[in-house]
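A single protein chain has been removed from this complex, and every other one stays in its place.
So, chain A:
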Amino acid sequence: MTHLFKAASLIALLGVTACTNADRFDDQNAALGDGNPAVGNGIDQTSLGGANDPTSPAFFSQTIGDRVLFEVDQSTLTAAGQDTLRGQAGWLQTNSDYLAVIEGHADEQGTREYNLALGARRANAVREFLIANGVSANRIRTVSYGKERPLAVCSDESCYAQNRRAVTIISIGASS
């Protein structure tokens, strides 16, 4: 039940704006973000169908949550972020065929170079946490996009908060 609630609120949050290619489920999210009264049905009929299969990438990205958010100019994981990452670590341990690339991002309030370095710090904070929670280091790579790929495009805190993120992108690879 908590999982469902979490997934719904995460999806609603993501649905506020169009998503980048980092989001595998753009259409569902966009549709669900409209405040449509049939949101619950929509979850049941579309994305959560996949997301209810605990071995699916949809479950990883939506039910567990594929991203954590950061405070301004910080790379310290929040308590909520740590909860999400414990879920990610558990999933990655169970589904050992998957590799992960962690994308670090920054909001636009910063110079290009600094934001690249800040994104690298954020991605690495996630990587270190996953390793500490049992995921083998050689399954995780990091990449920073700095401020190059904002998720939300407005120029105020409502968008900046979504852009200060680290997203765990999973793909099938050789297991170790």
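Heads up, the rule we're going with is that contacts are C-beta pairs under 8 Å (C-beta built on N, C-alpha and C of every residue); 3 or more make two chains touch, one makes a residue touch a chain; residues count from 1.
As a working rule, contacts and distances are computed from a predicted model.
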item	value
Name of the absent chain as recorded in UniProt (options "ABC transporter permease", "Act minimal PKS chain-length factor (CLF/KS beta)", "Tol-Pal system protein TolB" or "L-serine ammonia-lyase")	"Tol-Pal system protein TolB"
Contacting the left-out chain in the complete assembly, out of A:Thr63, A:Thr84 or A:Thr142	A:Thr142
Candidates A:Thr55, A:Thr78, A:Ser136 or A:Ser155 - the one touching the absent chain	A:Ser155
Sole contact to the chain not displayed, among A:Ala51, A:Leu85, A:Ala100 or A:Ala120	A:Ala120
Interface with the unshown chain - residue positions in chain A	17-18, 20-21, 75, 108-114, 116-118, 120-125, 127-128, 141-145, 148-155
